[in-house]
Each structure stands twice: as C-alpha cells, then as structure tokens.
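Working notes, structure below.
One chain of protein is taken out of this complex; the other chains stay put.
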Amino acid sequence: MISLPSYLIISFCLFIAGLTVMIARKNIIAMLLGIELILNAAALNFAAYTRFINQNLDGHLMSLFIIVIAAAEAAVGLAIVIRFFQIKESIHIDDATELQS
Amino acid sequence: MFLNIMFLLAAGATIGGSFLTATSKNLMHACIYLLLTLFGVSGLYATLGADFLAATQLVVYAGGVVILMLFAIMLTGGVREFVNKFGIDKVASMGTVKTYSIAGFMVVIMSFVIMKILAPIFKSYAPGELPGFSTTVEKIGTLLITDHVLAFEISSILLLGALVGAAVISRPGRTR
Amino acid sequence: MSSHNLDVYMPVLILMAFAIIMVIGALLVGKLIRPSNPTDLKLTPYECGEEPIGSAWSNFNVRFYVIALVFLIFDVEGALMFPVAAVFKKFVEIGEGGAVLASFLLFIVVLSLGVVYCWKKGDLDWVKSYQVSGKKDK
Partner (left out) sequence: MNSTVVSYLSQAPGYGFLTSKLSEVLGFDATGIVNFLIFFIVTLVMVNIMAAIGGLGTYAERKISADLQMRQGPNRVGPFGILQFLADGVKMILKEDIIPRQADKFMFHLAPFLCLVGVFMTLAVLPFSSGLALTNLNIGVFYLLGVSSLVGVGIFLGGYSSNSKWSMLGGMRGASQIVSYEVPVTLTILSVVLMAGSLSFDVITEAQGGFPHEWFILHNPFTFIGFFVLFIGALAETNRAPFDLPEAESELVSGYHTEYSGMRFGFFALAEYIEVFVVCGVCAALFLGGYKVPFNLGTGDFLVKAFPAIEPMLAKQVGNFLQLGAFVTKTLALYYVVIWIRWTLPRLRVDHLMVLCWKYLTPIALFNLVGCAVWLYAFEGKSIWYLIFKSGAAAAGAHH
C-alpha cells in the first residue's frame, strides 16, 4: 500500500545521497549536484504532504518555488565556479582558501 | 494496479540514480545519473497527482540545470583528474573505503534520528479512505495569481538578480 | 486508491519501453550479424586524415555558458507563466482581467530588463566585440 511514509523514505534517501555527495566530493561542481539532490528531496516532501495530509495546493506551490529558486541558485553557483576556475586554474575545493579572490 | 508499478519504477529510478550520482567517479556520469534521478522524481510527482510539478521538473531541471552543469563542466577543464599547482595528482576520493565508511556511519546515525521523529507519524497515520485528489494547471494558476501574486512578482525580481549577477560574474573581460 | 486516473501515463511508459527495446534490439542484432574487426586505424577519431593530437577536452569560451544561463532564466520564467497564462482567459471572462494583466506584464517587463542588460553589456553577441584582456583564454 503506497502511503505517506513510503514517500518520506524515498526523499530521505535522496537527502542522504545529496549530503554524501556534498561531504565526500572534492570537485565544486559535484557539490552543486549534491545541493540539487537535497532541494529535490525537500520539494518531494511538500508534494507528498499535499497529497496525503491536506488537499490544498500550497504544497505544490512551495515545490514550484523551490524548483525556481534552485535553478537560480545553480545558475549563480556555476558562474562563481567558472570565475574561480579562470583565476585558480582548478576547481578543487582545497584550493579555495583565500577569502579575497 | 498501474499506480503501484509506476511508483516502483519511479522510486527505483530515484534511489538508484541518486546512489549512482554519489558514487560515480567520473563527473559526466554523475550528471547523467542526476538526470536519471530527476526523471525518477518527476515520475514520483506524477504518482502524487502533481502533474504540473512533474512537467516543471522536466522542463526546468532536466532541460535547463543539467545542460548548464554539462556546459560548466566543459568550461572548467572537463573531467580529467585534478592536478593542483604542485602537480600532485589528487585523485577524486570518491569510491574509496573512507567515503563508504563515512556514508555508512552517517546513514546509521541519521536513520535513528529520523525514525525517532517519524515514529509518532507512522503510528498516528491511519490510512483511511483517501479523499479524491486531482490537480489541474488551472487550480495552480488561480492560486498563483490570486493568493500568491506577491511571491510570483518577487520570483521575477529574484530571477532578474540571478541573471544579472551570473552574467556579470562570468563575463571574461575583467581583471583585478 | 488511485483517485485520479493514472492510465494517462501508461502510454508514456510504453513509449519509453519501446525506445529502450529499439535501441537494445538493434544493437544486439547488430552484434550478431555485424562484422567487427576493429583495426587500430579505424578506432582513431576522425581528423580529416591527420594524426589526432591532444585530447579533445580543451575548454571553451564562456559564451556557451551565458547562452545556457539566459535560457535557464527564461525557462524558469516560462514555467512560472504557463499556469497564469492558462487561467488568464477565465479572469478576463469574469471581468477582472485588468489586475491579472497588470501583474502578468510586470512579470514580463522585469525579466526583459535582464535581457536588455545582457544585450547592452554585449554578453549575447557571439563574437566578443571587445578583445579579451591579457588573461590566457584557452
């Protein structure tokens, strides 16, 4: 029987995978991938709660805005990574040490 | 009957894709597995009756963000392993014992915490008869334009900021 | 339990299955019938005859990124505007289309400011009008 907890478990796995990617990967772009996974997990929860708990569509709107903001964040994040590469010739996380670029 | 099949397929794609994204060494493969995960999540939205969200997920994520990621990977030296200033070849440490142990340890801790939080919900959640639920784009549209019109306008300003900011940052000409 | 009819997505899955079957089927049939003697010369990437030099992964100019960036912002704008556009006609019939029209146009104007900015700053043109200063632009 497909019920709310089944969706919660799936978004939990997504969250864990996103967290693992962010912690373990050394490449900044891979970390941005992790952020996308985590945002997906959150948006999925909102849609699940709308379906099973109360039927008004605020959950869907919240997921919609999460997707919009995640896209804007990915755009700016990748721009920073490219700029960082042009300065430092490498996008390895250990090279991002100084605060002034 | 078909709902169960679709749910299993979508859930398998999501979990499998996210696991492979975490553990694939090559960055391009990670991007493709992210694409698979996004398709899985879009299928999950479909089973939840949120068909507009499924389409938005396809358009914005699978169509936009993944292509942006692929271009960014190409613009930052492709997927060759990293050689930093001193020429030491830092192999990406994914897939080694260290990372699996971290992941395993973290999963154990997090699952205990999550189970502790979710236990009351599982108990109290009586899967009674689910009320009929179907959403159409018109419902989301009316909500978006009547109750949440402020969020609608602010997101346009947010997008403007993101566009101008990213364009300024990635403009090549500037030197310090 | 499925309160809404999910049969709508059945053809989508069947079409996906057909695409998978077609690709795997053709490749399998090929593997059986097809001659396959990969000589060394055949396996080198095609370079109009010369020896291929260097790996193909030299990175490219940033203009590809700016194009994908502006596309993503317009894509998200489209995603937000589709539900409003679908409902606009009903609001006009009800009679209070003016408010919806105002917010719709405000949304479009704010975003086209971004495009005008990129246009004026020369981000959109493919051949950079100004010379990229000193930085070695691989």
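We call the chains A, B and C, going by the order they appear; numbering starts again at 1 in every chain.
Here, contacts are C-beta pairs under 8 Å (C-beta built on N, C-alpha and C of every residue); 3 or more make two chains touch, one makes a residue touch a chain.
Quick caveat: nothing in here was measured; it's all calculated off a predicted structure.
The chain not shown here makes contact, within the complete complex, with B, C. Of the candidate positions B:9, B:55, B:106 or B:151, contact with the unshown chain belongs to B:55.
Here one chain is not drawn; of B:9, B:28, B:114 or B:168, the residue touching it is B:28. Against the chain not displayed here, chain B makes contact via residues 1-2, 26, 28-29, 32, 35, 51-52, 54-59, 62-64, 66-67, 70-71, 74, 134, 136-138. Not every partner is drawn; the one left out touches chain C at residues 4-5, 7-12, 14-16, 18-20, 22-23, 26-27, 29-30, 33-38, 42-48, 52, 55-57, 60, 64, 67-68, 70-71, 74-75, 78-79, 81-82, 85-90, 92-93, 97-98, 101, 104-105, 108, 112, 115, 119, 124-127.
Everything below uses one rule, namely that only the chains that are shown with their structure count from here on.
The largest tally of C-beta contacts between two chains is found for A-B.
Mean C-alpha position of chain A lies 20 Å from that of chain C. Note on chain placement: the centre of chain A and the centre of chain B lie 5 Å apart, centres being C-alpha means.
Looking at chain A, one finds that residues 1-2, 64, 67-68, 71-72, 74-75, 78-79, 82, 86 touch two or more other chains. Residues of chain B in contact with at least two other chains: 3, 47, 49, 52, 56, 60, 64-65, 68, 72, 75-77, 130-131, 133, 140, 144, 155, 159, 162-163, 166-167, 170, 172. Chain A meets chain B in the complex at residues 1-8, 10, 12-14, 16-21, 23-27, 29-30, 32-33, 36-37, 40, 43-44, 47-48, 50-52, 55, 57-58, 60-61, 63-65, 67-76, 78-83, 85-86, 89-92, 94-95, 101. By the touch rule above, chain A contacts chain C in their complex via residues 1-2, 64, 67-68, 71-72, 74-75, 78-79, 82, 86. By the touch criterion given at the top, residues 1-4, 6-7, 9-10, 13, 55, 57, 59-62, 64-66, 68-73, 75-80, 82-87, 90-91, 100, 103, 106-107, 110-111, 113-115, 117-118, 121, 123, 128, 130, 132-135, 137 of chain C touch chain B in their complex.
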